[in-house]
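Heads up: the structure comes next, in structure tokens.
The complex appears here without one of its protein chains, the remainder shown in place.
Going by the order they are written in, the chains are A and B; count residues from 1 in each one.
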Amino acid sequence: MLAALAAGLLCAAIALIFFYAPVDADQGLSQKIFYFHVPIAFTAYACFGWGAWKALLVLWKRKPGADQESYVAIHQGVIFGALTLITGSIWAKISWGVWWTWSERQLVLFLVLFLFYCAYFMLRFSVEPGPQRENLCAVYALFGVVLIPVSFLAIRLAENFIHPTVFTSRGPQMATSQFATFCVALAAMIALAGTLYRVELLGKRLDARLRELRELLT
Amino acid sequence: MTAYLADVATLARKDLRLELRTRNTVPAMLLFVVAALVVFHFALPAGSSELAAKGLLWVAIVFTALLGLTRAFVAEREQRLIDGLLLAPCDRSAIWLAKSVAVLGFLVVAEVVALPAFALFFSGIDGATVAGVALADLGICAVGTVLAAMAVAGRARELLLPLLFLPLAIPVVVGGVGASVTGHPGRYLGFLALYDAVFAIISWASFEYVVTE
Partner (left out) sequence: MSVSEKYVAAAYLVVFAFVVVYLAIMALKLTRLEREVGELTELARRRMNG
């Protein structure tokens, strides 16, 4: 059901982006990337937040499935984070002619978070499965969610002494039609993430159950 | 409260005394930081600003801290002392605080050598830099101790700790370099204090979960 919603929203979003939203006066066609790039970024944050919430449940309420849900959520977050970096990089190439710029705060923040959450996987796969691994991963996920605002502040402060910004970035000051399109795109991305999350969780649970069945039979 | 602090003091004293006897970690950190500073001299091309060198000081501090942190729980793990520690009738977070204090001690000793060496090799150190180093040390040790305990639980622990630590060290570097380099150190020192407060609190709260098995 969620998959149908995601598919429908995605199609609607793409249609709106290309047929409805007016072409931006300043940036022209390249502004269309915004409609994907920013929702993907938001979705990544949402995934990390959801992962941290599940991590809290692991530590606090000791809910049995929460560790796996936290892991899958963070996995989704990393995928969408990678997508954010790639689409952001392409957008930078169009707007300013370079594949990477340190003056784009969101991109730099994502790079730091990407590194942090990749290390999450290193951590997870170097510890034997069990309650300790659940605890460690949960604590790390919570550290991550605290790191997000702290890093953002740090990056903002760093701009004062890192290379002077030659490029100015345009925030999305959008007309209403653009904003509506943006909202649909955001909803579409979140629905997509939700669908992928469900699918992946289902796959993992099936795996576990089959393993159990195999042990019972042999 | 006093019992808690007494526990912390006992545990910290154990670590410091162990280090005094075995002299494993601190000499290595001292040598490392001086060697790193020498490498940095060769890494800075002619015409590099004095500011670039100041930035590299912070790199040296972060990696020296990593060296110390990697050794932080090794003794416990190797000799299964961690089980004994956990059986001790003290709050688990006291272990965290004691270990952080011990690592802080080692790091400060290394910096007492590093900062004058830096002044000798490169340029002078001002008060803002020292304040920045002090504040940064607190954050590094607080966060690093928790991460070191995590890393020790897995395989490949020496590899894992830098991966876990470096992203979290980025705000510290920003704060420290900002304090050393710009004309408004206050803002950056304030940021470092914020980082310390926030991460000390969650480190203190979460350490118990990291060491339970």
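In the analysis below, a residue touches a chain if its C-beta (ideal position, glycine included) is under 8 Å from a C-beta of that chain, and two chains touch if they have at least 3 such contacts.
What you are looking at is a predicted structure, and each value in this text was computed from that prediction instead of being measured.
In terms of the touch definition stated at the top, the absent chain reaches A within the entire complex.
Residue in contact with the omitted chain (choice from A:V98, A:C183 or A:L213): A:L213. In the complete assembly, the contact with the undisplayed chain comes from A:I79, out of A:I79, A:C118 or A:A180.
Of the candidate positions A:Q68, A:T87, A:Q106 or A:N160, contact with the unshown chain belongs to A:T87. Taking the whole complex into account, chain A touches the unshown chain at residues 14, 28-30, 32-33, 36-37, 40, 79, 83, 86-87, 90-91, 93-94, 192, 196, 199-200, 203, 206-207, 210, 213-214, 217-218.
Keep this in mind: only the chains that are shown with their structure count from here on.
Averaged C-alpha coordinates put the centre of chain A at 31 Å from the centre of chain B.
Those residues of chain A that touch chain B in the shared complex are 59, 112-113, 115-116, 118-119, 122-123, 126-127, 131-133, 135-136, 138-140, 142-143, 146-147, 150-151, 153-155, 157-158, 160-161.
On the side of chain B, the complex with chain A involves touching residues 51, 143, 146, 150-151, 153-157, 160, 163-164, 166-168, 170-171, 174-175, 177-178, 181-182, 184, 187-188, 191, 194-195, 198-199, 202, 206, 209-210, 212-213.
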